[in-house]
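Take a look at the following structure, please.
Apart from one protein chain that is not included, each protein chain of the complex appears where it belongs.
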Amino acid sequence: MIIMNNISKRYPNGSVALTNINVHISKGEFVFVVGPSGAGKSTFIKMLFREVLPSSGELFVNGRNVVDMERSEVPYLRRSLGIVFQDYRLLPQKTVHDNVAFAMEVIEAPYREIQKRVNHVLDLVGLRHKARVYPGELSGGEQQRIAIARAIVNNPVLLIADEPTGNLDPDTSWDIMKIFSRVNRNGTTIIMATHDKDIVDSMNKRVIAVENGTIVRDEVKGVYGYEA
Amino acid sequence: MIIMNNISKRYPNGSVALTNINVHISKGEFVFVVGPSGAGKSTFIKMLFREVLPSSGELFVNGRNVVDMERSEVPYLRRSLGIVFQDYRLLPQKTVHDNVAFAMEVIEAPYREIQKRVNHVLDLVGLRHKARVYPGELSGGEQQRIAIARAIVNNPVLLIADEPTGNLDPDTSWDIMKIFSRVNRNGTTIIMATHDKDIVDSMNKRVIAVENGTIVRDEVKGVYGYEA
Amino acid sequence: MRLRTLEYFVRETFSSIRHNGLMGFASMSTVALSLLILGLFLIMVLNLNHMASTLESQVQITVYLEDSVSNAGITRLANEFADMEGVKKVTYVDKKQAMERFKQRLGEQQGLLTALENTNPLPNSFEIQVDKPERIKMLAPEISELPGVENARFGQEVVEQLFTLTKIVRIGGVVLILFLALAAIFIIANTIRLTVFARRREVSIMKYVGATDWFIRWPFLLEGMVLGLAGAFIAVLLLAEAYSALLSQAQATLAFLPLIPRQPFLTQVSAVLLASGTAIGALGSAISLRKFLDV
Partner (left out) sequence: MRLRTLEYFVRETFSSIRHNGLMGFASMSTVALSLLILGLFLIMVLNLNHMASTLESQVQITVYLEDSVSNAGITRLANEFADMEGVKKVTYVDKKQAMERFKQRLGEQQGLLTALENTNPLPNSFEIQVDKPERIKMLAPEISELPGVENARFGQEVVEQLFTLTKIVRIGGVVLILFLALAAIFIIANTIRLTVFARRREVSIMKYVGATDWFIRWPFLLEGMVLGLAGAFIAVLLLAEAYSALLSQAQATLAFLPLIPRQPFLTQVSAVLLASGTAIGALGSAISLRKFLDV
């Protein structure tokens, strides 16, 4: 599903976010990416959907060469993914319903299918009653859950989430993790950057620990490992 | 320091965020506001600096009547506060240094004083080396720490923080809490909304729990209380 | 493209116009004002040009004949003139008609004529109108050479001043209109660029969700077209109103000014403006968008 060979990333302003990353992730895996603030987790994740291009190295996602990809192919790469952004990225001028529906509109799904799926995922994240309001009228955690709903609405082959529970209370976080587990059991590969020790420790999944731009640990059934 | 009498808040779109809130907070207290996502914590906090006006009830902050305040008085209310926003609110076109310095420019502090304080608080949050970059070039956690630096740079009498550790790893979170404790010992009142069970449980401070817009618990030495 | 998607684009377009009230208003009113100014000057320049043409078409060669030319000779000359290249109209003016006209022209100094008593010293003459003004200079000397012709005149100096003036009006007019058109396009494009700029984050979010460039572009294009068309429509309405008012005003007090009649002139100008408004709106959106699509 994901192959990273010798990936490095140096931002234009000179800061080096990643050096020499080598990772293989197979279809159906559930992977946590952990590490201190500024370690390079978001950079790692952003490369997967080509928000950020690596400075050097090879990157394949879902069989596609992300680095040498044609500009016109990028949308199709992204459609096969579900992405939860650290800063949500909801469209401020669309209602909650339309924000989620938008991800299906772009793949030109039929109207009835859209209604069904959107209502279903809004139910999953517990925000069906907020369908008609705008993102600006939601609490931080509610926006985060809408972003999650949008990411899973298309049954992506790969779900990428950057701190999807950063603004959620533990109860709601667990609800989200249950959804992720179910999506994962249905065959979706999941990569999730997180600071949530409790979740990582109890889920018992593969953990990739990043520090200072390099992978310091990669365990099949790992723990968070940063003691509070 | 803070007096809330019978405060209710109903947003224009009809959602009721708070009902009948009565709270007294004295100078020098350290208060956690906890509760599930969408409970009304941010609304509670936003009223303190008049981002949101209560629909009914009385609110006094630092001796000022927030509800009946003149429009021209608002800046002076806010200058006596330090605020960490859930969505950071950094100025995208100013460097990290200038973002923090801006809070001192508005009170027309002398140049030398600004340089000294800004460097000092950037050291505190561990980001002095990022002083020359723009917020867009920072990781989520780094932006959050800059927001914290800006909030404390003016030695506010009241520090208001909305999930200041939502995007931070536990280690960095603890560093931040140490800074908060020190600021608190120097006499600053602190109100902090958070989902971080570990922090609330270990700090042993006053906890106000909000659920569905009402206060369900207010303990002097409380715990987080929402089990994962 | 599926019908469903087309429908989505249309819905999207109008919902976006509703939500971006300020920006929509800014673009639309800028289009309206720019095209109003452009249209105003288009009408002005076209009318000036029309006046110039009217003036020019009144320039003619006057051919004075020797008194000795017989009636047959006059007919022959008339045919000869009519056959010349570029000659549009040949009018014969005999001594008597010439005297009548002279009396009229003399106006306040008629006393002078009593001194002439019954003699009529004016010659017979032809007035020749040609297809284009430049022809006059070529024909005049040629005609002077013909037997029976005393001389051929066309008020050299005045006519040349007139030609310079009309040339200036024409060139100036074209330059002005081109400049105004460019300015209008530029200003409108600027405005649209700003409105798109204000929504660059929105565009980037759409890209991250997997929307193709065209999927994002279509609603913007449609929106630009709708706003451009609406702006142009306002401009056209105001212009038509103003020109009609001017015409009826002119009929009352300025009958001597040769203005272009209302129809089909206004329809043509309107069509140009409506098309421009729509095109600029669509192009402006599309071009401005390009930069922000690149994420």
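Brief remarks on what is shown
The letters A, B and C name the chains in turn, as written, and every chain counts its residues from 1.
Keep in mind that, in the parts below, a residue touches a chain if its C-beta (ideal position, glycine included) is under 8 Å from a C-beta of that chain, and two chains touch if they have at least 3 such contacts.
For clarity, every value in this text was computed on a predicted model and none was experimentally measured.
Every visible chain touched by the undisplayed chain in the complete complex is listed here: B, C. Only one residue in the set C:V10, C:I37, C:A78 or C:A240 touches the chain that does not appear here, and it is C:I37. For subunit B, the residues touching the absent chain in the complete assembly are 49, 51, 71-72, 74-79, 81, 83, 85, 89-93, 102-103, 105-108, 110-111, 150.
Take subunit C: the residues that touch the chain left off the picture are 22-23, 26, 29-30, 33-34, 36-37, 40, 62, 64, 102, 108-109, 111-112, 114-116, 119, 121-123, 153, 161, 164-165, 168, 176, 180, 183, 186-187, 190-191, 193-195, 197-198, 253-254, 256-257.
Here is the rule we use: only the chains that are shown with their structure count from here on.
Of all chains shown, the one whose average CA position lies nearest the global CA mean is A.
Of all chains, the one whose mean C-alpha position sits at the greatest distance from that of subunit C is B.
When C-beta pairs in contact are tallied for each pair of chains, A-B comes out on top. Averaging Cα coordinates per chain places subunit A and subunit C 62 Å apart. Rounded to a whole number, the gap between the C-alpha centres of subunit A and subunit B is 28 angstrom.
Rounded to whole angstrom units, the spacing between the C-alpha centres of subunit B and subunit C is 67.
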